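Left out: one protein chain. Kept in place: all the others.
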Amino acid sequence: MNTAPDKRMGLAEAVARFVFDGAHISIGGFTINRNPMAAVYEIIRQRIKNLHLYAHSNGQGVDELVGAGCVAKVEIAYGGSGRFAPTCICFRQAVENQKIAVEDYSNYQMTLRFLAGAMGVPFLPTRSSLGTDIIEKWGFPASMRRADPQIPDHKLLVMDNPFGAWGQTTKVVLVPAIQTDITILHAQKADANGTARIEGLTFADVEQAKSARHVIVTCEDLVEPNALRACPDRNQIPGLIVDAVVHVPFGAYPTACYRYYDYDPVYLKDYSQSARDDLQHQAYLERWIYGLQDHPALLEQVGAARLEMIKADPGTGYAKGLDRR
Amino acid sequence: MNTAPDKRMGLAEAVARFVFDGAHISIGGFTINRNPMAAVYEIIRQRIKNLHLYAHSNGQGVDELVGAGCVAKVEIAYGGSGRFAPTCICFRQAVENQKIAVEDYSNYQMTLRFLAGAMGVPFLPTRSSLGTDIIEKWGFPASMRRADPQIPDHKLLVMDNPFGAWGQTTKVVLVPAIQTDITILHAQKADANGTARIEGLTFADVEQAKSARHVIVTCEDLVEPNALRACPDRNQIPGLIVDAVVHVPFGAYPTACYRYYDYDPVYLKDYSQSARDDLQHQAYLERWIYGLQDHPALLEQVGAARLEMIKADPGTGYAKGLDRR
Amino acid sequence: MKAPMMEYTARELMAIAAARKINDGDIVFCGTGISMLAAMAAKHINAPNSIIIFETGAIDSQLEEIPLAVADPRVMFWASANGGLADAFAIMQNPITGQRVVGILGAAQIDRFGNLNSTAIGDYTRPTVRFSGSGGACDVASCVRRTIIFMQHERRKFVSQVDYLTSPGWLNGPEGRDKAGLSGGGPEAVITNLAVMGFDDHTREMFLEAYYPGTTPTQILAHMEFTVDISRAREIQPPTARELQILREQCDPQRLILG
Partner (left out) sequence: MKAPMMEYTARELMAIAAARKINDGDIVFCGTGISMLAAMAAKHINAPNSIIIFETGAIDSQLEEIPLAVADPRVMFWASANGGLADAFAIMQNPITGQRVVGILGAAQIDRFGNLNSTAIGDYTRPTVRFSGSGGACDVASCVRRTIIFMQHERRKFVSQVDYLTSPGWLNGPEGRDKAGLSGGGPEAVITNLAVMGFDDHTREMFLEAYYPGTTPTQILAHMEFTVDISRAREIQPPTARELQILREQCDPQRLILG
């Protein structure tokens, strides 16, 4: 959080300031939609390592961070990118090769864990996962947990309902709060103060932002101070929780940004293809990330025609009739 | 909940169908804003009794229901109407004269209790009220609780943090879920299907609606089916949870409805005055509720000039410069 | 007189078989892929007042184009409300709405009680194959009244014991869910490329409900590691011309899911 009136910053500076080796981090978005990809690529470019990543189903951004070797540990509900990769390729390889430590939750549990962090409570209850291996099998063993004060001693806990049969519930699962060092979101609109408006589904972005010590918002449009305040109902991110505002058009590309552009099926398919092979993946990293200065350079390499192809239709918010085969 | 496509209904019918003697009920709004007053007056007019009312700070609507003798029990955080009645007059008298049973919570606790009901969990945790009489003093004794399956056995429970020191928390208060038979809200816009849009602050309306078995939405504007669906981001109430949609212009009067009209300081002051005296309050009930057929009749008695006086300014959403002395 | 032979793929039949299990007024939770197609087909064919919800927060989507992920911006089209994950899952866990939800799931492994694995094969911390993980599947399977499961009918997928129990079916039998503290119902059907499997009301064990034209109950058993009751099996009603037409022309004209 930060109450300063002007928090505008360049992307390289924002990442350098708030993302560090070993940081506990989460990113916004869901599978192939509104991942803060420009920031993800900048983290990769700055070769930040050993991240402790919290994800529900963040998809493309998570897989690229894992594939580039930035991540040591991940607490996650789903490593997939929809039809483009029912299981994310790099994520799968990294887990199978034990290059990352992984601990599984469900999407609702991860959401509740962020919500608990946002609310400032140590846990929240749910009935989800009773009777399953999500409760029985821990990805991080007890010894590792005790040694690290940033990981709770228990993955989760099952408790009898202390209110008897109230709520027609006999048992609940308590999921521990997450508090990240840094959360990065991409929003359609933000102002210098950090007030931000997400258009379309918010996924768990709001809970993620509010559970973080620091927040970077990248945005399609950086608007005048009172443009968003004229309708505060539509702003989910109050400025006071935001530390850096970065203006990055196409900042979610190649994932979608509702009412601005669709996901790019060509990029996503090419990525998914090259990720299957180590050499090809290295070439991908060189060509699309390390070898480029910044996100505008990536967009230039993609070319105007492709960006035009995915431009959102004003009526639907996506590229109607886009060839997605 | 109800998945039928068309749920339009008259107000008298909706109240007769869903509000019954002894019902567990909550209403939307906060103190002097967006209380579903037309529905409150209809409940009074239908002389429904023994309601079990759940309120955070619903203010005017709660006080009128209590004053008209509709309420037997209330679980509440705050019985006040801002500067017009720092303590609601009828509420105060009813508690002091032991005409209603009252149990106290805080605003956050009541919000969490509705949220727990909405989420389908038996309780939620908070740190609020540790060390206070909100924990120590119960309004409903244990014997009464055990006898009534619709009241939890414990008012609330204090528990050690089962995750040790996780979240810098040693103890939490668990607040039990609320599930009402009926919740009534007033929204600015709704369609026949029940999709509703609240403009401005939502208070705890959304949690209240989602924790209810049945929901009545009264609205200023009943709009065409796709008018609200063109921007689903702004609709907080999905149609599927709604049972009845009632078109009632000025349905929150004399409380405010953001972007439509302000609260009426004259009505609120007159009410607060007459509520202090039994005879005057009886006269008020006769003149403004029992003696009138419906809400349009009340508005006619108020007169067009007063309604014009409180008309909201398009820029601010309230009546700028309104004489509020 | 016999109707002329209609050509259709197993995938088309799967989508339609699932669609037929959706009742008017149901709230349908669906994931990515064929479950999305089944929900769309039901809404166009037999359950016009069914309501499609996505875990990403889109409630009562109208789905003009088929989404390729539950976060595809296409799920937002003319929805009743756009929210987030917290809103969507609360609808499932809430007893009032949750009792009206039918969830459609897929998995890598299933056992006789409909317990699902979508996490890993082999030891959890050193898996030989890693899958996506639960996503919202465990949440749905834990909370809602009915689930329908899509599977490929293969021996390595219909297993005696799942390597990792990601999403609860009937757990270890008739009292499994109650004992674990789970409310709601459990799996109602498994729809595969060969058959529709049901679950017995008393034993909660899987049985063969219907087999597809061109296959037999014994052939189906050969595709499973465990045996099920085949005594109640009948041949499935093939898709009608109308069902196929709606599926192909209105639901997936690009054949993104139908292939």
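Here the chain labels run A, B and C in written order, and each chain numbers its own residues starting at 1.
Quick note on the criterion: contacts are C-beta pairs under 8 Å (C-beta built on N, C-alpha and C of every residue); 3 or more make two chains touch, one makes a residue touch a chain.
The structure displayed is predicted, hence computed values, not measured ones.
Peer 1: Among the chains in view, which touch the chain not shown?
Peer 2: Result for the missing chain's touching partners among shown chains: A, B.
Peer 1: Given the contact definition stated above, which residue among B:47, B:146, B:287 or B:324 touches the chain not shown here?
Peer 2: Checking the options B:47, B:146, B:287 or B:324, the one contacting the hidden chain is B:324.
Peer 1: Decide which residue listed in B:41, B:54 or B:108 touches the omitted chain of the complex.
Peer 2: B:108
Peer 1: Out of B:169, B:195 or B:218, point to the residue that touches the absent chain in the complete complex.
Peer 2: Counting the whole complex, the residue in contact with the absent chain is B:169.
Peer 1: If the hidden chain were put back, which of B:82, B:162 or B:225 would touch it?
Peer 2: Spelled out, the listed residue whose C-beta touches the missing chain is B:82.
Peer 1: Looking beyond the chains shown, say which of B:206, B:228 or B:275 touches the absent one.
Peer 2: Residue touching the chain left out of view: B:206.
Peer 1: For subunit B, which residues touch the unseen chain?
Peer 2: 29-34, 56-57, 59, 76-84, 86-88, 91-92, 95-96, 98, 104-109, 111-112, 115, 126-134, 136-137, 139, 158, 167-172, 200-207, 256, 258, 262-263, 312, 316-318, 320-321, 323-325
Peer 1: Hey, which subunit A residues sit against the chain that's not shown?
Peer 2: Considering the whole complex, subunit A reaches the absent chain at 1, 3-5, 117-121, 179, 193, 195, 210-211, 213, 226, 228-230, 232-233, 235-241.
Everything below uses one rule, namely that only the chains that are shown with their structure count from here on.
Peer 1: Which chain has its C-alpha centre farthest away from the C-alpha centre of subunit A?
Peer 2: B
Peer 1: Could you grab the centroid distance between subunit A and subunit B? Build each centroid from C-alpha atoms only and quote it in angstrom.
Peer 2: Taking the mean C-alpha position of each chain, the two centres sit 37 Å apart.
Peer 1: Averaging over Cα atoms per chain, report the distance between subunit B and subunit C in Å.
Peer 2: 40
Peer 1: Among all residues of subunit B, which ones touch two or more of the remaining chains?
Peer 2: 117, 119-121, 179, 233
Peer 1: Check each residue of subunit C and list the ones that touch at least two other chains.
Peer 2: Residues 58, 76, 82-83, 93, 95, 143.
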